[in-house]
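After this line comes subunit A, so read on.
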Amino acid sequence: MIRILGLVVLVAAALAAPYFFYPIFLMKALCFALFACAFNLLLGYVGLLSFGHAAFLGTAAYITGHSMKVLGLPPELGILAGTAAAALVGLVFGWLAIRRQGIYFAMITLALSQMIFFYALQAPFTGGEDGIQAIPRGYLLGFIDLTSEIALYHFVLAIFVFGWLVIYRTIHSPFGQVLKAIRENEPRAISLGYRTDHYKLVAFVLSAALSGMAGSTKTLVFQLASLTDVHWHMSGEVVLMTLLGGMGTVFGPVVGAFLVVSIQNYLAQMGSWVTIIQGGIFVVCVLLFRRGIVGEFLALVRKLREKQARTG
Partner candidate 1 sequence: MAEVLLKVSDLQAFYGESHILHGMNLEVGQGEVVTLLGRNGAGKTTTLRAIMGMVGQRSGSIAFEGTETIGLPSNKIARLGVALCPEERGIFASLNVEENLLLPPVVKPGGMPLEEIFDLFPNLKTRLKSQGTKLSGGEQQMLAIGRILRTGANLLLLDEPTEGLAPVIVQQIGAVIRKLKEKGLTILLVEQNFHFAATVSDRHYIVEHGRVIDMIPNAEVETQLDKLHTYLGV
Partner candidate 2 sequence: MFELLGIPPQVLFGQLLLGLINGAFYATLSLGLALIFGLLNIINFAHGALYMMGAFVAWLLLNMLGIGYWPSLFLAPVLVGLFGILLEKTMLSRLYKLDHLYGLLLTFGLALMIEGLFRQMYGVSGLPYPIPDALKGGQNLGFMFLPNYRSWVVVASLLICFATWFLIERTKLGSYLRAATENPALVQAFGINVPRMITLTYGFGVALAGFAGVLAAPIYSVNPLMGSNLIIVVFAVVVIGGMGSIMGAILTGFGLGMVEGLTKVFYPEASNTVIFIIMAIVLVLKPAGLFGRAR
């Protein structure tokens, strides 16, 4: 009952938000929230730390940008193209990296994403340092004018919700059950007859595709695809968002993304203080709130419940 009520409030809040907050900010946060959720699928539920996720975000951004601006595809196809491209890149990365673990996995994904960065820097269609600018938003399904910020917001919200539901469903699916088993104890999962590499690869591709979807949507919002999207800092940022919010929780990355985007947005006047504050948050998180905001909150709730159960 409370759950349903909560859900209703959440949906209402999400629909009404653009009338109270600046829509572009909300859309940016939603894109990053989706990106972080996709990343979290890998880190939180398979236990793989990828340090190259910017490659998927960026690839999709460029493909969407190019296909909409140069090829004139409508937005829905543009996003589809970007997502598919990211999934493809994810397949290649995953195939090369999946057999490695821990720091080696992180490093090999980093190395591969640096190559994508290099390609983005050199290839003519990406516009190098300038990126692809002034990408038209076009008409969704041919008739919804996305230059209206409110219309666009609802489209972005729909994409986010779709992506988030895919992730939620994946986590709570037979497949997700196997992923959890792999994270918890891979040798045991193997001994039960699971070809764990295949599962990890599917999860990796899924994560890459959804990251790509986030990147494509971001392109649509900002009408811009740039090198920032493929830079390794972006890969680092998504780790930050996920950990800050709480890895391995479904809402954690969303909270983390909103927080980080807000910090960047509202502290933009503070120059280097932004990085100092960001660094400080990292340090405090690792030392004190290792489970992240949502993670710590859930732990607290669990503790209180247990206490109640014991006394009550």
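One rule holds in what follows: a residue touches a chain if its C-beta (ideal position, glycine included) is under 8 Å from a C-beta of that chain, and two chains touch if they have at least 3 such contacts; residues count from 1.
A word on the picks: all candidates are chains of the complex that A comes from, given by their letters.
Since the model is a prediction, treat every value here as computed from it, not as a measurement.
One chain among 1 or 2 touches subunit A in this complex, and its number is 2. Partner candidate 2 is touched in their complex by these residues of subunit A: 49, 96, 99-100, 102-104, 107-108, 110-112, 114-115, 117-118, 121-122, 232, 236, 239-240, 243, 271-276, 278-283, 285-287, 290.
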